[in-house]
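Every protein chain of the complex appears in place save one, which is left out.
Now for subunit A:
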Amino acid sequence: MTRAERITIAILWLFAGLVFLLLYGPAVLVVVLSFFDIRRGAVVWNSFSFEHYAALAHNASILSALGNTLLVAGGSVSVAMVLALAIAYYMRTGQRRGRAYIEFVIFLPFVLPAIITGISLLITFRELGVERSLFTVAIGHIVIVISIIYRLVMVRLEALQTSQLEASADLGARGFTTFRLVVLPQLSSAMVTGALLALTISLDETLVTFFLAGGDPTLPLRLWAMMRVGFSPEINALVSIVLLITTIAASIGALLLRRSIPARKA
């Protein structure tokens, strides 16, 4: 490397450092502020404590929003898992004419902005006379996360040797037996990664949820409502906990994902 290149790279790293500061700065700020009191818009720096975290435990509206979020995430991710698995396995076993059509449909909500998915479901539910509730929110989340699980499972299924399926069929195993004894054990890592990713997305999903939520808000909606009133250390504490959990979940997911990708050749 010449000197000019070394300087160029150094300047680029400086810029990248600034970008990372921008990406992480907001989150770090919220965590720091969660330990202090805020009076008349100014931070009281000698008020370090965990009391805002303790106050959360008594905030009924936040706890119920948290419960709603977990219920929706758990339910929608489970259903999406079963659906994605069934569709991917069906498409993999045989020359399915409709594969292009199904993949087009499944990936629509992934490619189009959330506002369009939200409006579509909202209008359909109204035409069907379905009241907005946690159920409609869960349907929205299923629609959003199914493509991610499908993709991960499909990548794993495509890597599977067709001969394994044929051997199983030759030995007299019918569809479901082959699936349970031959395919499923090999899919576990893809499924865990998919479930973690889908959970992260569902816990965070706001733009579609906004259109579909009835009287029971999820945590992001509750946060949004609280922030419109103003800033409070309690929100910062809640947000810090959410950040901590999602960061851990994302890191585990990424590490699992790495294990399923072949290492880069040197």
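The criterion applied here is as follows: a residue touches a chain if its C-beta (ideal position, glycine included) is under 8 Å from a C-beta of that chain, and two chains touch if they have at least 3 such contacts; residues count from 1.
The rule we apply is simple: contacts and distances are computed from a predicted model.
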| item | value |
| --- | --- |
| Protein that the absent chain corresponds to, by UniProt name, given "Molybdopterin oxidoreductase", "Inner-membrane translocator", "Phosphatidate cytidylyltransferase" or "Spermidine/putrescine transport system permease protein" | "Spermidine/putrescine transport system permease protein" |
| Touching the absent chain when the full complex is considered, from A:Ile123, A:Val155 or A:Leu184 | A:Ile123 |
| Residue among A:Leu134, A:Ile149 or A:Leu165 touching the omitted chain | A:Leu165 |
| Subunit A, residues in touch with the chain not shown (by the definition above) | 1-2, 4-5, 8-9, 12-13, 15-16, 19-20, 22-27, 29-30, 33, 41-42, 83, 86-87, 90-91, 93-98, 101-102, 105-106, 108-109, 111-117, 119-124, 126-127, 139, 142-143, 146, 165-166, 169, 172-175, 178, 200, 203-204, 206-207, 210-211, 220, 223-224, 227, 231, 235, 239, 242-243, 246-247, 249-251, 254, 258 |
